[in-house]
Structure formats: structure tokens, C-alpha cells
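Removed from the display is one protein chain of the complex; every other protein chain stays in position.
By written order: A, B, C, D and E. Residues from 1 in each chain.
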């Protein structure tokens, strides 16, 4: 079956890790993960600047590994990311910011991508809160 | 009188703006603001990468202006900032990150600065939540 | 293929951070794609129907976004009667055309949609 | 000059994001500076006294931080009796030396401190 | 008519989502407790009593790791089914849609 996952919580919330484990489980079962969509504080998951304490799970790194390993489509809502200071190189240049924190394969795009995923996947599963 | 303000909420929470207005009001009344201390999601207030929508209040910019205008001591908890991906140039270099989002006059330091402020100020006011 | 019907459930007050606004943004985007979108105001979400002066909080006028829904083809707007009553808003006169639903009708609304997103 | 007595109030479960841990970090930092620190576990904060297996959630063991408080000179640890009872934890045997306080004693605790930080 | 798997993750002792959720459940819906919502299973509390009163037709599930991590919860009502992540995936396919009480 085809799944889409939406993440609304930051990496320090338990639901962010739960989304990762759910994604791993559905892939292990042979299902398809059509899209990961990051919205609200979930956009912080894409930050390459997070430095997790050595003895704690590094969720941005774990997401990146999962995305690379399975060549997943990982979309960060551009409006949500801009207002939370998570920019890619293109947006950093557009808004004259000195640096950026989001790199490929993460992609910045609009809410249409969430709707497209909701329409085409068999199930959309949202993760947010604690 | 001498005040210290601690901010635990991100700029998209109403309490973050309330902290700013409170700081302005106490300065207008002739009191001293000994220290601003940013902890938990409050560390995002220091980000130079936030791009606020044009018709919305730009809180990171408003904080920066207040800090510069009154030459305030603005401390961001270093441990809270690292795990939330808000680094200054020194930390970005230490952890081999390609960019950083916190510049002077913002300062990264430890929780001892919160305790010092709590001891020396006449009042510590914390702002968090909605 | 027919589009899936989407129920968006908004549970936050318009003054409680960006959740109410970010849910309306999902609704407007869906409307722009001509998707069948319904909006349910539940719990503190019903406060979005009550008059506010957002400028005092230097906040954008969220009512304008609610009013814009119709322009984007989002015309199914519901509010939970119980949530309104709990908040002393049962006599509220909303300028927005909103259908008030009792508990059973709220449950029914979940049954009638193919996708739910709650914020 | 005598140091101000600080009351730290922890209201979050140990599994509810980073609030419980970040409050304990404030306590440990205060202890390291030899400040007079008291810790009150209130509401869901009392769950920090209940046994957990944090490794299942790939989380650091928060009990270790609680146990470390004494090493940092933080020995005044209190828990609200009412919060324990509400959560079915009234018969809990904590390995940590914790004083249980009824409502009146909790109120009194606020009176006895010069600074309060709640997380 | 479309069934729903509802997911809760907030502590019922600090948040009111559980009671709001219990009101909207239809007879053929289900509820999965994860995160601190698992605390609703703690014996001798108002929340576990409310769950026991739910109609039998409503499936009640708990995420295995969240239950096991809270090792002080020693017994759960017989009607509660414990699901690991693999069973969680299957569960989302056993209902027409999933609603997370974010």
C-alpha cells in the first residue's frame, strides 16, 4: 500500500521519533512511502545545524539517513520553514541571509504537496504533539 | 529596580512577544534589565535566518533592535541552542557545520548565567507557553 | 478518479500561536486545487468565530482568512455546538455561514470524509 | 549576602519532550554554584518518580539525573501528594528521598522561597 | 461510510483531548494510545474507568514501546490490545483513515 507521513512536531518531541519508527516499519513491511511532509515545528527536522548530545538520538541525522537510504521524497513546507528560520541555499540568497541549514535531498515546497500526497496515498498519517 | 527576563517560548508563541513588550515597558519606566536569558524553544528568538511574513511582527528582528538600542546582555543557553540547531560561528566551526544563525550581540553561554541573573536581579520574570 | 473528501479539524484559539492560521493555510491550498474540503471548528477552535481585535496583539486578522475560504471554494464550515456552549458562545452571531453540529452530527462528519487532518 | 532560595517546579512527565530534563539541568547548574535549590514535582512531574525503561524510547535515563541531584547538593526534593494520588501513584516506593506534601504544604513551599521557576 | 483510527499522545492528566476524542468516536472506530496518552491505562484513575466504559465495538489499542517504557503500569484491561510498530502499520490499514489528535 502507499503511505504519506506528515510531521508537525520538532525533533525534541516524542512524536517526531514515532514518525521515524513508523516510516521504518512500513518500509520494512514492503509498503511504499510516497512522501514525507514537514510542517509547523516539524520543519526543524530538516536542519543540518542540529548538534544532538552524544548519548541522545540524533533525529535530523536519522531522518536524513532514512531519506537517503530509501530515496524518499522529503518535502519541507516553505512558508513554515521561512518563518522558523530554516532556509536552503536558494532562499538564503533570496532573502539575503548569510547562511542556510537545509540541503538536498530535503526539498522546500508548498502545501499543495501535502494535498497531492493525501490524495494519492492510501493513508496519510500525521504525527504531532508529545 | 533590576529585572531579569527568561524566555522559554519560540517567536511564534504569544508569550515571546509579551516578553518583548514587558522588557520595553520596564525600560521605559527607568528600571534596569540586567539580562535576557533564552532557553528551550526560546533560543529560536536569536536566529538571524528567520524570514517573517511581511505583514507580521518580526520578533527576532524586534529583539535584536531592543538589545542593540539598550545594549542589553542577551544570553542564549548553549546546550539548548545546539540541540535546536542555533549555532554561532564558533560552535559551527567546532561541530563542523557549514553555517550559523546566531551573531553578536547575542551570546551563547551556560545555565550559570540564568542563576546569576536570578540572584542579582530584584525580579526574574519567565515567559513561556502560549 | 474522484478526489478524496478532506476534513480539516481546527482545535486551537486564533490567539494560540500559529496553529489556527496554519490549518487555514491547508484549507486555502486545498481550495485552490479544487479539492472537496470541509472545516470543523472544535474545542477552542470555535473561538475563531468570535469577534477579536487582532491588531492589539500585532497579529494578522485571522477572520479575513476565514472569510476568504468561500472565495477558494471552501464552503462547508462547521462548528461543534458543545464547544460553543462550554465557552459561553452559544448566542454568538457569526458573520460567517457556519453550520452548528451536535455531538452525533460531529461524529457523523468524521464518517463522511476520506481523510482527516487535525491541528 | 545570603543567596536567594530558588524553588524549581517540574510539571512535565519525563517522557513529555525535553521539559523535565531541561528543568533538572537548571537544578544541577544551581547545585554546582552552591545555591539553595528546592525541587517540587507537581502535576505530571510526579511521574519522574515512577520506574521507567527509557532505553525503549531511545531516551537518556532521567532517573540518573534525579539521583545526581544529591551529589550536587540539591537535597530538598518534594512531590505533591495530590498529583501522585490522581495518577494512581500513591503507593509508589521511590528510591529517591522525597518529601510528600499535601496542598497546604505545597502552598507553604511557594511562600518559603525567593525565586520560582516552573517548567 | 468511512471508519477512523484515532491516535492520542497527550497525557490525559494535563490535557483534555481524551474526553473530546471519546465523544466523536463512532461505534466501528478505534483508539490507539501512544506517548503519554498511555497514562490513561493507569489503574484506579478516572481515565481508565472512562476507557472501560467504551462500547465493546470500539477497538482500544496501545503502542507497545510506550506501554513498556512506563514500567510502573503493571496491568492493562483485557480488552486493550498491545501493538508494536509493525502492527501499528497494519492497524492504519484496517481502518479507512487515521486521525491524530495533534
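The rule is simple: a contact is a pair of C-beta atoms (placed from the backbone, for glycine too) under 8 Å apart; a residue touches a chain by one contact, two chains touch by 3 or more.
Since the structure is predicted, the reported quantities are computational estimates derived from the model, not experimental observations.
Participant: Among the chains you can see, which ones touch the chain that has been omitted?
Facilitator: B, C, D, E
Participant: Tell me which of E:15, E:65 or E:96 is the one touching the absent chain.
Facilitator: E:15
Participant: Out of D:87, D:100 or D:113, which residue would touch the omitted chain in the full complex?
Facilitator: Only one listed residue reaches the unshown chain, and that is D:113.
Participant: List the residues of subunit C that touch the chain left out of this view.
Facilitator: Residue positions of subunit C that touch the missing chain: 11, 13, 15-16, 43-44, 47, 50-54, 56-57, 86-89, 92.
Participant: Just the residue numbers, please: which parts of subunit D touch the chain that's not shown?
Facilitator: 9, 11, 42-43, 82, 103, 106-108, 110-116, 118-119
Participant: Mind listing the subunit E residues that contact the chain we can't see here?
Facilitator: For subunit E, the residues touching the absent chain are 13-16.
Here, only the chains that are shown with their structure count from here on.
Participant: Check every other chain and keep only those touching both subunit A and subunit E; list them.
Facilitator: Correct list: C, D.
Participant: For subunit A and subunit B, which third chains touch each of them?
Facilitator: Chains that touch both subunit A and subunit B, as defined above, are C, D.
Participant: Need the graph distance between subunit C and subunit D over the touch network, please.
Facilitator: 2
Participant: More contacting C-beta pairs: D-E or A-C?
Facilitator: D-E
Participant: Greatest Cα-centroid separation from subunit D: which chain?
Facilitator: Relative to subunit D, the chain with the farthest C-alpha centre is C.
Participant: Give the label of the chain whose average Cα location is farthest from that of subunit B.
Facilitator: Using the mean of the C-alpha atoms as each chain's centre, the farthest one from subunit B is E.
Participant: Go ahead and note the Å separation of the Cα centroids belonging to subunit C and subunit E.
Facilitator: Subunit C and subunit E have C-alpha centres separated by 26 Å.
Participant: Subunit A: which residues touch two or more other chains?
Facilitator: 8, 12, 14, 53, 56, 79, 83, 124, 126, 128, 130
Participant: Name the residues of subunit D that each touch 2 or more other chains.
Facilitator: 15-16, 18, 57
Participant: Going by the touch rule stated at the top, which chains touch which?
Facilitator: Per the contact definition above, the touching pairs are A-B, A-C, A-D, A-E, B-C, B-D, C-E, D-E.
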